[in-house]
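A short worksheet on the structure shown next.
Missing here is one protein chain; the remaining ones are kept as they sit in the complex.
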Amino acid sequence: MTELDAVKAALKTQAVETPSWAYGNSGTRFKVFAQQGVPRDPREKLADAAKVHEFTGAAPTVALHIPWDKVDDYAALAKHAEELGLRLGTVNSNTFQDDAYKLGSVCHPDAAVRRKALDHLLECVDIMDATGSKDLKLWLADGTNYPGQDDIRARQDRLAEGLAAVYGRLGDDQRLLLEYKLFEPAFYSTDVPDWGTAYAHCLKLGEKAQVVVDTGHHAPGTNIEFIVATLLRERKLGAFDFNSRFYADDDLMAGAADPFQLFRIMYEVVRGGGFTPEIAFMLDQCHNIEAKIPAIIRSVMNVQEATAKALLVDRDALARAQAAGDVLDANAVLMDAYNTDVRPLLAEVREELGLDPDPMGAYRRSGWQEHIVATRVGGTQAGWGA
Amino acid sequence: MTELDAVKAALKTQAVETPSWAYGNSGTRFKVFAQQGVPRDPREKLADAAKVHEFTGAAPTVALHIPWDKVDDYAALAKHAEELGLRLGTVNSNTFQDDAYKLGSVCHPDAAVRRKALDHLLECVDIMDATGSKDLKLWLADGTNYPGQDDIRARQDRLAEGLAAVYGRLGDDQRLLLEYKLFEPAFYSTDVPDWGTAYAHCLKLGEKAQVVVDTGHHAPGTNIEFIVATLLRERKLGAFDFNSRFYADDDLMAGAADPFQLFRIMYEVVRGGGFTPEIAFMLDQCHNIEAKIPAIIRSVMNVQEATAKALLVDRDALARAQAAGDVLDANAVLMDAYNTDVRPLLAEVREELGLDPDPMGAYRRSGWQEHIVATRVGGTQAGWGA
Amino acid sequence: MTELDAVKAALKTQAVETPSWAYGNSGTRFKVFAQQGVPRDPREKLADAAKVHEFTGAAPTVALHIPWDKVDDYAALAKHAEELGLRLGTVNSNTFQDDAYKLGSVCHPDAAVRRKALDHLLECVDIMDATGSKDLKLWLADGTNYPGQDDIRARQDRLAEGLAAVYGRLGDDQRLLLEYKLFEPAFYSTDVPDWGTAYAHCLKLGEKAQVVVDTGHHAPGTNIEFIVATLLRERKLGAFDFNSRFYADDDLMAGAADPFQLFRIMYEVVRGGGFTPEIAFMLDQCHNIEAKIPAIIRSVMNVQEATAKALLVDRDALARAQAAGDVLDANAVLMDAYNTDVRPLLAEVREELGLDPDPMGAYRRSGWQEHIVATRVGGTQAGWGA
Partner (left out) sequence: MTELDAVKAALKTQAVETPSWAYGNSGTRFKVFAQQGVPRDPREKLADAAKVHEFTGAAPTVALHIPWDKVDDYAALAKHAEELGLRLGTVNSNTFQDDAYKLGSVCHPDAAVRRKALDHLLECVDIMDATGSKDLKLWLADGTNYPGQDDIRARQDRLAEGLAAVYGRLGDDQRLLLEYKLFEPAFYSTDVPDWGTAYAHCLKLGEKAQVVVDTGHHAPGTNIEFIVATLLRERKLGAFDFNSRFYADDDLMAGAADPFQLFRIMYEVVRGGGFTPEIAFMLDQCHNIEAKIPAIIRSVMNVQEATAKALLVDRDALARAQAAGDVLDANAVLMDAYNTDVRPLLAEVREELGLDPDPMGAYRRSGWQEHIVATRVGGTQAGWGA
């Protein structure tokens, strides 16, 4: 097999999980602009996700968010997904939208609120059992807005206790994925603000606890690919939440703000042996003003392009230049791959998979957008408040 | 008059405008936690504002936000305010919550949307005529989320045109206050992102156009007091929106995140001759998790404390040390004022004004909070979505 | 002429000015790592610059830095440059390395120091007269390290006075280019910290005063292309200092840290009519650890590649998508150009100019590096301290 064939073979295996909530409405604190044709229930979200997979061939699983995707029969939902050619993926918990969570969830000063939050997390594992999902993703909005508001350290103790209780409930092949975030919605302290905190907790929990890197959750200037390389080296990288940002957690399309950064991240993934099914590559985005399904297709394609470039890096040449301490040559090897236009290569990969080489055009021509706008009338559109 | 008497006299004249919307519910994109007793209409907001003024003696005016404070008869509202011992202050426009504004308002690519936005701004001036408000504050949420989405420069042309139309409608003693903001809700480009842009537009508009400094609207590391000093020197500082932040536009209580910064800002105000009624000192905050009225009282007090310290700076000693190039001495003069505990001084000022020396305690003891919780039952609470 | 021909024609006119000091040693406050073969005087710097121009065809001018490039006979230096196929470009002043400037130069509290700084600036105009340089670039390191250290506003008055004196000395076709920088070497306030301040001063000075955008001199998150578009609209953009950064003023090779940003900047230049000889496109970089001449060649190439992509943007298609409010299509038009591999196009351009299509390889094969290492032995290498 030639090297290019190996790259193409790798690209054919790539899978990007799409989040059910990205198909629904989202916005900023100032306004949620509703879009026509937005799904009104989990099945309609899956129908949209099936289109993304149909045209990219690279989005076979869908992440759920509880309670936004609450249904009576999760096994039935999983079966429905299967009929659409999809699988249900990560289960995302929500401990930030109930009125009780104003001051936190598992870190709340009141034991009753902590119990309520824990019950929700345990319920999520029940749902995983029903859907066959392997991963529980915890993003905790816990934190404080004012110095002194609560005891930073005591909150860590409560956090550790809550995480341990959830961890103990996991099945043998289930994982707890812990996500960190610098700030928002908390504006002074956040209880899991950085990879170090997530790592320290996961380390104590055990092998089934892994860290999630959301590419929009860091302080300005943070070298994210360094964190990726480090977590892979520590065997503690569990998943990605891809999106992009210029300022804070902007949740723009992956690869839209800094495509070179996405490439560098994917290079560290490839180099560190992370391009495997053990790492969950998810999107976590908000399409506030752009059409949602095409935005998700574009995002999947952006991840594919960054991955293709990362796979094309001439690692032998790179290793030689690095060993020789030749700064410019080593940089040039990396840039050669980045500067390559990989769109023709990916078009070939798609054709070899029996797909249209142009997913955006294929979706546009499919009539799906017109269909959902015409038929999804009435009811309540899905959104974060749902 | 001794120097301390002069400081006290100055403090007695201080007025901080409170925003009607801070009395209502607010939150993040993740959740708005409603609070009991929140006003349901502009009159109830004024009632709360009257309490803030009653206990601080320093909050005589209230800023309106249109359409959140829309009423049939603005003159009647102004009269009602007067009966409560208040005046209606700045009118704040809103060109970001109508569905039409998804891609902008006065900068929108579609002339019809620009016209709609302009009509709203002109309506705000009509309201000013009715309420006797002197200032129209424009914060434009206009911007783009993705590179290429719109033409950055054409948007400036549209902006200039829209501003000119509003400016032309102002009465002789009315002003247009233009607010800048780095980002949010737009995540790639913002059409008035920094003081330079606001300044350039105001310069062309004329003397009645002035810049608003919102203390939460800058990039990390920005020296805000430098901007204040510069705008005062250019005679283009029109108003402040006080609040505080650790990360982005957190909208925490003024002085809560970096009290030393607030002091430095107030020092430049005092030094630059800005401690006059020509500059509007407003709060613009979100009390997402803390009790709203007490939070506003506390914020007014924080501004007062920063001002007191600024007034206490020994400017002769400072000038001598600065002229001598004595870095440590000059810094020490400033720090001496900052390190002074001015709470006793402000307690005296309040007593001399016939107020309780402890506004927070006085409010708590007043029973107002219990009263509004008990009586404001039913109806729709005020909030950003209203 | 086809569109591609027009792009190629434009690229053939592109000129990037290289800075004399980038050929000498540089480093951080922690260490300057000297490199072999580094020039020891301005003529050797010009010899290296001539090689950059020889292999890129796009670096015909060299910026001087006084006193680092002080010589007895500037006319002779200009003539020497001409013999090497170069011209002398911008004259850069230095008011930060004399012991007198510890607390500033034209903003210093002591009038004697201000006079000394002004004399230096006027001397720089004398040098421009001798070299035929048209542009005087002022980067002022002035600022303060501690709150209170000096009077922020008085420093602006002194600054305005100093700039006016320099401006008055300019010849009819000479310009004053004012550069801004967020911080460093001053760590609390900087006297020209942002484009707004530079713009306000240039506006008062007159038409011959223009703003310099150094791509490494902004706060985190600043949208630099917005500033470029705005300054072009205001006819106040005079020059660029290209370099790249991940954190602060890192002075890495242009295009190395965020090639997408450089493309967006060049797109606004092209769109705003700034791709003309009226705008000086300079590099201002420090090659602390990499070989200097190849690093400068690579930087010129990176600017060329970003420019080529900017020129390739389908502006009609972009305008249509923007007018239609189609966020994804508009973004896609821009990204299509960015994702294009323009290296073959630039190789063609070079061949049509009679150059080697591969400047890096050509330089390597030329033997120049070995030559300078072998012959530049003894003496004192050029550097910032020189």
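When the chains are written out, they are named A, B and C in that same order, and each has its own residue count from 1.
The working rule: a residue touches a chain if its C-beta (ideal position, glycine included) is under 8 Å from a C-beta of that chain, and two chains touch if they have at least 3 such contacts.
Keep in mind that this is a model prediction, so the values were computed, not measured.
Remark: the omitted chain is touched by one listed residue; of A:Leu103, A:Ala141, A:Leu262 or A:Ala382 this is A:Leu103. From the options A:Val71, A:Ala130, A:Ile152 or A:Leu355, the residue with contact to the unseen chain in the full assembly is A:Ile152. Contact with the undisplayed chain is limited, among A:Leu334, A:Val349 or A:Ile372, to A:Leu334. Even with one chain removed from view, chain C keeps its contact list with that chain: residues 26-31, 33-34, 96-97, 99, 101-103, 141, 145-147, 182-185, 187-188, 220, 245-248, 250, 252-253, 256-257, 288-290, 384. Residues of chain B in touch with the missing chain: 220-221, 223, 246-247, 256, 258-260, 289-291, 294-295, 298, 305, 327-328, 331-332, 338-341, 343, 360.
Touching residues on chain A toward the chain that is not drawn are 103, 109-110, 145-153, 156-157, 182-183, 188-190, 193-197, 199-200, 203, 218-223, 225-227, 229-230, 232-234, 260, 264, 268, 271-272, 318-319, 321-323, 325, 327-328, 330-335.
Keep in mind that, in the parts below, only the chains that are shown with their structure count from here on.
Of all residue numbers seen at the chain A-chain B contact, over half occur in both copies; the interface is built from largely matching residues. Copies chain A and chain C of the same sequence differ by a rotation of 180 degrees once their CA atoms are superposed, given in steps of 5.
In this assembly, the C-alpha centroid of chain A lies 40 Å from the C-alpha centroid of chain C.
Between the CA-based centres of chain A and chain B the separation comes to 38 Å, rounded to the whole angstrom. Counting partners per residue, chain B has 103, 145-147, 182-183, 188, 220 as the residues that reach two or more other chains.
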